[in-house]
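This part shows chain A:
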Amino acid sequence: MGEPYLIGEAMTGGYGKGADILHACTIAVERGEIAVIVGPNGAGKSTAMKAVFGMLDLRSGHVRLDGRDITKLSPQDRVAQGMGFVPQTHNIFGSMTVEENLEMGAFIRRDDFRGTLAQVYDLFPILKDKRHQAAGELSGGQRQQVAVGRALMTQPKVLMLDEPTAGVSPIVMDELFDRIIEVARSGISILMVEQNARQALEIADKGYVLVQGANAFTGTGKDLLENPDVRRSFLGG
Partner candidate 1 sequence: MEFLNGFVALANFVLIPAVAYGSQLALGALGVTLIYGILRFSNFAHGDTMAFGTMCTILVTWWLQGMGVSLGPLPTALLAIPFGIAGCAALILLTDRVVYRFYRVQRVKPVIMVIVSMGVMFIYNGITRFIIGTEDQNFADGERFIIGVRDFKTLTGLDEGLAIRTTQGITVVTAVIVVAALFWFLNRTRTGKSMRAYSDNEDLALLSGINPERVVMVTWLIVAALATIAGVLYGLDKSFKPFTYFQLLLPIFAAAIVGGLGSPLGAIAGGFVIAFSEVGVTYAWKKVLGYWMPESLAPDGLVQLMSTDYKFAVSFVILLIVLLFRPTGLFKGKSV
Partner candidate 2 sequence: MSDMLRGTVLFGIMAVLIVGTGFVQSWNSALLILNMGLVSAVMALGVNLQWGFAGLFNVGVMGFVALGGLATVLVSMPPVGAAWSAGAGRLFLALALAVAVMAAAILLWKRLRRGLRGWVVAALLVAGFFAFRAVFDPAVALIEAVDPAATGYLGGLGLPVVLAWPVGGLLAAGVAWLIGKTALGLRSDYLAIATLGIAEIIIAVIKNEDWLARGVKNVNGLPRPLPYEIDLQNDPGFVETAAGLGLDATTASTLYVKLGYGVMFTLVLVLLLVLAQLALKSPWGRMMRAIRDNETSARAMGKDVTRRHLQIFVLGSAICGIAGAMMTTLDGQLTPGTYQPLRYTFLIWVMVIVGGSGNNFGAVLGGFLIWFLWVQVEPIGQWLMYHVTYGMADGSWLKGHLLDSVQHMRLLTMGVILLLVLRFSPRGLLPER
């Protein structure tokens, strides 16, 4: 078996000139699979993902996408290379309509993106109903759908989600997870950070438990859920 589709290997670094937050941390995701990063507060989960996306300076380690080294690329360039990123907050254009949000997602595309638009509307039918409404007026769950939809508009190979279910109700969370699985089925790799570790690991092909910026446990979602250490420390028994 070859290398994973996207891998951040032995990443060490922090924000600006600050102290290192990540210590030889490795995160990877296979084509069409779901990888989930979990861990206690302040473990550097979001930081690890941002490192993969190029939002902080790595002191050592590499990021490779489909075998190519992209460590030196800016986040914008990584978008062009097929990575989509959904930030945890401020992830929509609140004053613009749903459809305009999606159009802005496709900003770098010069071809006809109406097909992708239709796919996103198929995935999130509610967005089609509300496409002329300002995104800022939508409910929390719907906004997250807009945010995910916006990132899908570039037709990414990898979709990175930073706590997509933060602040939404359990029902909406399940719904969102279902959609995320659906996206993965269509061949897009998913890398996401989650607070709700148990539910996230249930849908994950691969799980990474980070502690203090380093890999503590790694395994399939199922393994981690069954691992007594992981259960005791992170899943509340």
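To be clear about the criterion, a contact is a pair of C-beta atoms (placed from the backbone, for glycine too) under 8 Å apart; a residue touches a chain by one contact, two chains touch by 3 or more; residues count from 1.
A word on the picks: all candidates are chains of the complex that A comes from, given by their letters.
Just so we're clear, the structure is a prediction, and the values are computed from it rather than from any experiment.
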Direct contact with chain A in this complex, candidates 1 or 2: 1
Residues of chain A defined as touching candidate 1 within the complex: 75-76, 79-80, 85, 87, 90-96, 100, 103-105, 107-108, 150, 154
